[in-house]
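Apart from one protein chain that is not included, each protein chain of the complex appears where it belongs.
Our next item is chain A:
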């Protein structure tokens, strides 16, 4: 497996999840912003999903298409390459982030340009493309409103669909007023925090970029193998500007985004907007097939990115995660994400899907706390439009994280000891007796309060009832065994 560094910035190197979460939880404004935003999207999603009688059938179909395509991924990728090439595009293969960044940088250099406009894309976030381009003297301008907010704030995205979900509109107003002028058209004097005013300021700022840019970089939501058509789904229309106005279009796409045919695509175009923004249909769906003379970019490059995906495909339980269509429904329903926000996950992929995707892309030993960043409550699995069993993969990755440590931890020793006790009714009864005596000695008026050591995290905010004087098995032996004996 490649070293994480060649895999780009999937993993942003923040503290372990429990520590990052503890810091994030102190930010009461962040929690208020998140609670408001996630509960709004959650309600909208439920409303539009429940409108469709065949919602469950659509989810089953989506899961089946993704599973079947992944099984024959080699075939469909070669088919996609042939279709794109036949339509006038050029296909490049990148095994990791470093190679993808190198390819894109060389393609931009070949145009002689030093600026690119960008469409919101997780794949380019994953490989750290903007940072890489900056080192090569190329400025990348984010044109998605939320990505623009993140870029102006020299910030990190905290949500897949709504990267600036951790910001409220007053913070956005302050950012626009302070930073827009450094990147191009400044914000108007006296900018208010009314959404319409903020959108107008962004529109003016971005319009200048759209009209001057010669090169655009995008991601892709889907690519249809048999026709070579690439698909971008968005809300603002800024993506459409990038896809149509520049001369050169470079698309970076994870290899798992391919679907065999347009009839497969149809399933996902119903599921994605309902699951992500809670809309029946997203405002802009752009599709293009290679190049067309006199219409849109005259050069089109498709960079197919592996970056850990083939390794993921080799894991029979973990591979289902490659079905993800980046809708963010799992983030919006996750009780952990709602409290900690996305930054605590230390990855461009936060939330439940990030907790199962990041460790697989960079190796579970490099993100060992992420599979444990969940109560396994299952809300994510219920919300997932492609039925990825996230709790199942979390539990699977926990086992891999434990295995990676070879049993040389205090926890592993404790678990082994507990296993021995629990495999013997006699030892269990003895342990129950000890727990009862010890617990009752610690208790006052029937409850145990704050405790030192490893239990302080638990006992800081929770009382624990004192164990009863006798266990159930002791009670049964004293009161029922004879009776049962008489019956048999």
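The working rule: contacts are C-beta pairs under 8 Å (C-beta built on N, C-alpha and C of every residue); 3 or more make two chains touch, one makes a residue touch a chain; residues count from 1.
Following the convention adopted for this analysis, contacts and distances are computed from a predicted model.
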Among "Ectoine/hydroxyectoine ABC transporter permease subunit EhuD", "tRNA 2-thiouridine synthesizing protein D", "histidine kinase" or "L-lactate dehydrogenase complex protein LldE", UniProt-listed name of the chain not shown: "L-lactate dehydrogenase complex protein LldE"
Chain not shown: contacting residue from A:112, A:294 or A:419: A:419
Option from A:177, A:395 or A:442 whose C-beta touches the chain left out: A:395
Candidate in contact with the missing chain, chosen from A:22, A:36, A:109 or A:280: A:22
Chain not shown: contacting residue from A:15, A:137, A:181 or A:468: A:468
For chain A, the residues touching the chain missing from this view: 17-18, 21-22, 25, 31, 335-336, 339-340, 369, 371-379, 381-382, 395, 398-403, 411-412, 415-416, 418-419, 422-425, 428, 432, 435-436, 447, 449, 454-455, 457-458, 460-465, 467-468, 470-473, 475-477, 480, 484, 487
